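The complex is shown incomplete by one protein chain, all other protein chains being positioned as in the whole.
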Amino acid sequence: MVVVMAPEATEADVDAVVSQVETAGGDAFVSRGVNRTIVGLVGDVRQFGALNLRGMRGVSDVLRVSVPYKLVSRENHPNRSVVRVGGVPIGPGTMTLIAGPCAVETPEQTLAAAQMAKAAGATLLRGGAFKPRTSPYAFPGLGEAGLRILADVRAETGLPIVTEVVDAGDVALVASYADMLQIGTRNAQNFTLLQAAGEAGRPVMLKRGMSGTIDEWLMAAEYVAQRGNLDIVLCERGIRTFEKATRNTLDISAVPVAQRLSHLPVIVDPSHSGGRRDLVLPLTRAAIAVGADGVIIDVHPHPETALCDGPQALVDGDLRELAKIVRDLPGIVGRSLTVAEPAPNPAGTVPV
Amino acid sequence: MVVVMAPEATEADVDAVVSQVETAGGDAFVSRGVNRTIVGLVGDVRQFGALNLRGMRGVSDVLRVSVPYKLVSRENHPNRSVVRVGGVPIGPGTMTLIAGPCAVETPEQTLAAAQMAKAAGATLLRGGAFKPRTSPYAFPGLGEAGLRILADVRAETGLPIVTEVVDAGDVALVASYADMLQIGTRNAQNFTLLQAAGEAGRPVMLKRGMSGTIDEWLMAAEYVAQRGNLDIVLCERGIRTFEKATRNTLDISAVPVAQRLSHLPVIVDPSHSGGRRDLVLPLTRAAIAVGADGVIIDVHPHPETALCDGPQALVDGDLRELAKIVRDLPGIVGRSLTVAEPAPNPAGTVPV
Amino acid sequence: MVVVMAPEATEADVDAVVSQVETAGGDAFVSRGVNRTIVGLVGDVRQFGALNLRGMRGVSDVLRVSVPYKLVSRENHPNRSVVRVGGVPIGPGTMTLIAGPCAVETPEQTLAAAQMAKAAGATLLRGGAFKPRTSPYAFPGLGEAGLRILADVRAETGLPIVTEVVDAGDVALVASYADMLQIGTRNAQNFTLLQAAGEAGRPVMLKRGMSGTIDEWLMAAEYVAQRGNLDIVLCERGIRTFEKATRNTLDISAVPVAQRLSHLPVIVDPSHSGGRRDLVLPLTRAAIAVGADGVIIDVHPHPETALCDGPQALVDGDLRELAKIVRDLPGIVGRSLTVAEPAPNPAGTVPV
Partner (left out) sequence: MVVVMAPEATEADVDAVVSQVETAGGDAFVSRGVNRTIVGLVGDVRQFGALNLRGMRGVSDVLRVSVPYKLVSRENHPNRSVVRVGGVPIGPGTMTLIAGPCAVETPEQTLAAAQMAKAAGATLLRGGAFKPRTSPYAFPGLGEAGLRILADVRAETGLPIVTEVVDAGDVALVASYADMLQIGTRNAQNFTLLQAAGEAGRPVMLKRGMSGTIDEWLMAAEYVAQRGNLDIVLCERGIRTFEKATRNTLDISAVPVAQRLSHLPVIVDPSHSGGRRDLVLPLTRAAIAVGADGVIIDVHPHPETALCDGPQALVDGDLRELAKIVRDLPGIVGRSLTVAEPAPNPAGTVPV
C-alpha cells in the first residue's frame, strides 16, 4: 500500500504513520516530494487491513498496490485451476456447456429441457428450485419438490445438476441434491451464505453481483475459499449500466481480466446478460471466442408459458445452431467442448 | 400494462394476447396503428404477473403503466405514514436524528458515541454488531456480545437501538435486543431475510441496494410488508456510479421520488453515501432541506482507531455543528427535530 | 406513442390530449382501465415530436413505441448496408480490419505502423492528426502536418485513410485528405460537427458516446444521414460504467442490437474499450464472433514512446496472432476478411 500525505501534513503526521505501520509489523519507506510526501508500506495486506490509515491526521489518500484476496489470486497459484462437477471438468483446455430451464416447473418440462440441453452438447444441467424474484408476486420456485425433480432428471439423463441456493439455512438441503451450488447475483455479497456454501462440500458457481466490481467478485470467492473450498467457478452475467436496450450489459472483458487475476475458471451466462433470445447465440459466440471456460444457457420446451425468464430461453431451432457453435468455435481458441464421462464419484449419494 | 406488437405481428398473434389476458381475468383493448398495434390491459398487475406476454409470438415490448407494489404504494394509501421506534416517531412533520458508531467495538466506545449522539440531538442509537464486510479479513462485528453492549447503552442513555441483521437465521436473536432491524445495502435483495424481518415484530429500516432502482427498493419493502409488517423506514445511502470521488453517489432526488410513490418514511445516510467526513455535514443539510424524514450518521469518539469506516465518522467539533443544523434547518421545511419522549412500550422487554 | 393518464386525470384532460393529437394530424385511441386511462397515438413520430404531451394536465407518462430515427432505421430499409471507403467494403459478408497508430507522430512511425497493419491484414489505415485530449497539457496531434503524413503513407502503402475530425470548422480540411472521417466519442453529440460531416462527401465513422445509449447513437447517425450522407459506419468503443479494471466497458451486445435496429455497418474498437494491450486480442476475437462488420485497432512500432495511448497499442508479436485471428475466425460467422482491391475512385483526388 501507498499512503499519500496531504500537502499540509507535518513531519509528526508522517512519523505517526510510519510508527503505526511498524507497530503492525510492516516496514515503511518515506519519499519526500516537492508538494507531497508518500509512504510505501511493505508487508502483508492482512496486517494493514486493521489499520485505519485513512483516518490519521495528514493522510490524504491510501492506494492499494496489491490484491486483497490471497487464496483465489493467481499471484501465488500461477496455473489456472480445473473444477470438476460430478466428474465434468470446467477449466483451461475445455469449454463446458451448462444448459437447462431457468426454473424447474414440472417433471415433464424439466426432462424435456434437459434432453434439449444434452442434444446441444451440454454436460451439466442447470435449473432453479429456489428462485430469488424481484417481486413478491412472482413465482418463487418449487423448493425441495423442484430439487427432487432435478434429481430424477439427473438419474434419467446422467447430467449432473447445478442449482441455486438463496439462504444459508437451505445450504445443507440443496447440497444434498446438487452437484454444484449456484450463488446468484443478488446474493453476491451475502457473506453468511458464501461461508455456508464454502463448508458444504460441493463446488460453487459464484455469479458476479450486478453492480459488483471484479475485485468484489474475487473477494466474495475468497469468502468461499476461506472455508476450505477452492472448487469455485466464477460466472459473469452482465452488470448494471445506463444502457437499457439489454437487461444487463455483458462485461465480456471481465472474462480475461478475472482469468488473469485469479486461477479460478470463469464462465459466461449469455441468457441473463442480454435477457433477449435473439442475443443468446451471438453472446455465446463472443463468450467462447474471448476465452470463457464455459457458458450457461436457458432452454425451455415452451418459452411462451415459462414461469420465469421465458423471453430469453432458447427454443428448438436455436439449439441446432447452438450445437454447431459449441462444436466448432472452441477449437479456434485452443479448446475442445467438454464431453460427458462417467462420474467417478456420483453426486447425490455423498453424505454432506 | 400495455403490450406493443411488432410491426410483423399477425391478427392471430394479437388475438392470442387478448385471449391470454382474458383467461387471466383481465380486459384487453386493442388499438391498431399504421405501423403497430398496441393492446392495453385492464386489471390487477398481480393477475398479469404470471403471464409471459413478452414470450408470445409477435410481441415486441410490454410496458408497465402502474406500480408493481401495492402495500407500500401511495396509490391506495395517500397519507404518509409515521413509524414509531421505541416510542420515537419517524415521519412527516418531524426530522429524526439517528446516530452512533458504525460498529460496536467496546462498551466504553459505544457509550461515548451514544452520549455524543444524544448531545447532538439524536433520539435513536445506531450501531452494528453483525457487519457485512467486503473482505473476509475485515472486522466482522462482535455478534451477540455487541447486542448486549447496545442493550446496556440503551439502559444507560434511554436511546432505542437500530442495528443490522445480515442473515434470516439471526433475525430472532437480533430482534430480541433491537428496537429496529436494519437491512443493509448488500442484502437489499436477500428475499429470505426480508421475509424473516417482516415477521419479527420490529420496525425495519431498509437501505436501498447500491445498484437498486427506486422500484426495486419499493419491491423489497413490499416483501417485508407482505408478511404483515408495515413499520418500514426506507434509507437512501448512495448508489454506485462511475464517479469515484465519493464512495457512493448520494441520490438526493430519490427522497422526494420515493416519498411520492410510497407512504413510508424516507431517511438519508450521509456518512456511507460520501464515505468522507468532510461531506457528512453538507450532505446532512441537503438531506434535511430536500425533505428527508430523518438522517442516520456515524459518530465515533476516536475515529482514527475505529475498526470500521473511521474515515467518515464525525468527531467532537463536527458534532456541535451537527446539533446546530438539526435544530435550525428542519423548520425551513416545516418540520421540527424529533425529541425524546418516554417510550410507552419499551423495547427489549417485549417477547418476540 | 402511448400517453398514460394519471389516476386523477379527468375526462376533460383526456379530451385535451386527444384533441392535441388530432390537431397535429394523428389519430388517438382511448382505453379506459380501472385505475388509469391510456391513449394510443397513431401517426408519424415526427408529427408528435413538437407536441409537449408530457406537459399537459393529467398526463403521467408518455411511452414511445417506435424508433425516433427514420433514415438509419432498419424498419424501412431491411437489408443491411455496405459502406465503401476508398474502394474497401465494410458490411455484411466481410470483416474489415482497420489498424494504425492512435496518433500520427512522425513519417517514420506512421509508415512503420501502416506496414505492421497491412501485414496483419488491414485494408484501411487509422491515425489521428487532430486528437481530443482530456488534459490541455497532453499531445493534441500534429494537425494538417499529420494529415500530410497520412496522405504520404497512403501513397506508399495503398491503404485508404480513416482520421478524426474534432470541429465543424476543420471538416473541409480533413475531408480533403481523408477517405473516411472519424467522429470521436467526446463529439458523439456535437451536432454541428455531425451535420458538417454529413455534408463533406466522405463516409463517416461514428463512435458511440462513452455514455450514449444505443438510441442516442442512432440519433447522432440520423443527424449525419439527414444531410444526405448515408455512408455511415457505427463504432462501439466501450461505455462508462462503475467497473474500473478496464478503461471502458466494451458493450459487446451493442453490436447485434444496433445491427438489428439499423442497416448501417457496426464495427468494434477493442483497443480503446479495454485500454490494455493484453485485452486487445481477446476482445478482437469476441467482436468478430459476435458478428461485427469490422474492428479498428491501435498498432505502434514503439508503444513505450508513443505520445498517445501507448499502453494499448499492439506490438510485433501480437500482430502475428492478430493476423491469424482475422484470417481464421470470420469464417465461423459466415464472413471473410476484406482484402485490398484497387480503389475505383481513389480518395484524396476528389474535390470536396
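Each chain carries a letter (A, B and C) given by its place in the written order, and its residues are counted from 1.
Assume contacts are C-beta pairs under 8 Å (C-beta built on N, C-alpha and C of every residue); 3 or more make two chains touch, one makes a residue touch a chain.
Predicted model, so just to flag it, every value in this text is computed and none were measured.
J.: Indicate each shown chain that the hidden chain touches within the full complex.
T.: Checking the complete complex, the chain left out touches A, B, C.
J.: Specify the residue from the set B:Q115, B:T157 or B:T246 that touches the hidden chain.
T.: Only one listed residue reaches the unshown chain, and that is B:T246.
J.: Kindly state which of the options B:S60, B:T157 or B:T213 is in contact with the chain not pictured.
T.: That would be B:T213, which touches the missing chain.
J.: Quick one: which of B:L71, B:A113 or B:I288 touches the chain that's been left out?
T.: B:I288
J.: With the missing chain put back, which residues of chain B would touch it? List them for me.
T.: Counting only chain B, the missing chain is touched by 211, 213-215, 239, 241-246, 249-257, 260, 273-274, 278-279, 282-283, 285-291, 328-329, 332-333.
J.: Spell out, residue by residue, where the missing chain touches chain C.
T.: Residues of chain C in touch with the missing chain: 45-46, 49-50, 52, 54-57, 68-69, 132-139, 166-169, 186-187, 189-193, 209-211, 216, 219, 222-223, 226, 240, 303-307, 310-311, 313.
J.: For chain A, which positions touch the chain that isn't shown here?
T.: 2, 4, 7, 27, 29, 31-36, 38, 40-43, 61, 63, 65-66, 75, 211, 240-242, 244
As a convention for this text, only the chains that are shown with their structure count from here on.
J.: Looking only at which chains touch which, which shape fits best: line, ring, star, complete or other?
T.: Drawn as a graph, the chains make a fully connected set, so complete.
J.: Would you kindly state whether over half or under half of the residue numbers at the chain A/chain B interface are used by both copies, giving same or different?
T.: Same: most residue numbers at the chain A-chain B interface appear in both copies.
J.: How many angstrom lie between the centres of chain B and chain C, each centre taken as the mean Cα position?
T.: Computed value for the inter-centroid distance: 41 Å.
J.: How big is the gap, in whole Å, between where the Cα atoms of chain A centre and where those of chain B centre?
T.: Distance between chain centres, rounded to whole Å: 27 Å.
J.: Hunt down the residues of chain A that sit against at least two other chains at once, touch-wise.
T.: Within chain A, the residues that touch at least two other chains are 211.
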